[in-house]
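== chain A ==
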Amino acid sequence: MSTPSGAETIFIRGGRVIDPAHGRDETADLLLVDGVIQAVGRLEFTAPCRIIEAEGLVVAPGLVDMHVHLREPGQEYKEDIASGTRAAAAGGVTSVACMPNTQPVADDLSVIGYIQERARQTGVVRVFPVGAITKGLQGQVLTEMGLLQRAGCVAFSDDGRPVSDSAVMRKALEYARMFDALLIQHAEEPSLSGNGCMHEGVVSTRLGLAGIPSAAESVMVDRDIRLVALTGGRYHVAHVSTREAVEAVRRARQERLPVSCEVTPHHFSLTDEAVIGYDTDAKMSPPLRGGVDRQAVLDGLAQGVITVIATDHAPHDEENKRVEFCRAANGVIGLETMLPVTLELVRDGVMSLSACLAAMSYHPARLLGIPHGTLAVGAAADVVLFDPEESWTVDARQMRSKSKNSCFHGRRVKGRVKQTIVGGRIVYTDEGR
Partner candidate 1 sequence: MSNLWTRKHLLGMAGLSREEINTLLDTAVSLREVNRREIKKVPTLRGKTVINLFFENSTRTRTSFELAGKRMSADVVNMSVASSSVKKGETLLDTLANLQAMNPDVVVIRHPESGVLEFLANNLNAALVNAGDGRHEHPTQGLLDLLTIQDHLPLLDRDSFAGLVVAICGDVLHSRVARSNALGLKTLGAEVRFVGPSTLMPSQAEEAFGVTVHHRLEEGLAGAHVVMMLRLQNERMNSPYLPSVREYAEFWGLTRNRLRLADPKAIVMHPGPINRGVELSSEVADDPDCSVILEQVANGLAVRMAVLYLLCGAGVRR
Partner candidate 2 sequence: MSVAFTDELLLTSSETLALIDSLAARLHAERLGLPNPEARAGEWVVIGIRRGGALVAERLWQRLCERLQVKIPIGYLDITFYRDDLDTIGPNPVVGETDLRMDIDHKHILLVDDVLFTGRTIRAAMNALFDYGRPERVELLVLLDRGGRQLPIQPDHVGLVVQAGSGESFKVVDKGENVHVVRRKPG
């Protein structure tokens, strides 16, 4: 019953099966054969196979995180594909799109090929590379988007930096449109951010830290949307954090422009107050914003303006985090806390469970053009089983990621991944702690 790929026949019995792609939310069974979903519904299956009793658990499509930094190649001391994909599996994530700001930059076929090869050798979840928009992330010369896409890049981004030059961004959108490729913009006007290291507001004023105004994000989103209108290129705002940017995306979508955006769990659940005490694990780009911005992001999720939740999983070692606040690296890890923190949205009445799951699976998969994030019969058997009621306390030291820079360390959360299945292979089982 085991195939050479390691995929077994698995019968998942009696769980609450939620498949946002098909509006399914019911108690049902799921049959996985040869790495694909064979059947969903009330099933009679008696052949010998692995049986998972899923009563009390939610059975959902494996999560798709379209914004992850796996750090390989170049910064394997922070994370590598082996550890990053294991962290993903522990978080119920079965597909990750990895950002190109590696060393060397993923702007070339050889680097993309290397990442794919390493993912095959050492990864436990699906890894989809995002290629750079410009060579070396320098914001000047376009990469070979056509070839890179053919090689497997699911989107393009200079993430970590914006494409700052308006003419280059216009050309990139025009060029990407020919291949129907998605451009993901880290929207931040660098001259407005200056040497800021947190959100500009009451807290930055109290702490005496140079601030980054909300306008640094919205100025660039506004500009880009004008360029989308001009070029028709597909445009996605990474980690949106401000009210003005959400409003800009809302207007663009009302105008039927090919514009979308994502938000991270930390941006919708925390504010700049988390920086008090100069906690470098609350330092990221864009910064945690004020209460008004956070509410706007929640409204954007509730109203379907923000369709994707992605982690911006950004591992950093202690040498880059246990330093003065201003010198500390930007970013936090998030793969292993994405699901429970997002479930707070259900608890708080912001979104339904099905909508949350769609934002973490079906929607990003569609944007990236990958056939995942669904429990359709015939689809790859990428499945997550989680207990939506189990409470636990986040402990960064227990995480699979090589780095421990979680802004949720110590947070009491609800919802625990019990099992993660990729292509019919069980890649994570909760041992119970």
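The rule is simple: a contact is a pair of C-beta atoms (placed from the backbone, for glycine too) under 8 Å apart; a residue touches a chain by one contact, two chains touch by 3 or more; residues count from 1.
In picking the candidates, the idea was that all candidates are chains of the complex that A comes from, given by their letters.
This one's a predicted model, so the numbers in the text were calculated from it and none came from an experiment.
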Among 1 or 2, which chain makes contact with chain A in the assembled complex? 1
How about chain A: which of its residues touch candidate 1 in the complex? 200-211, 213, 277-278, 319, 322-327
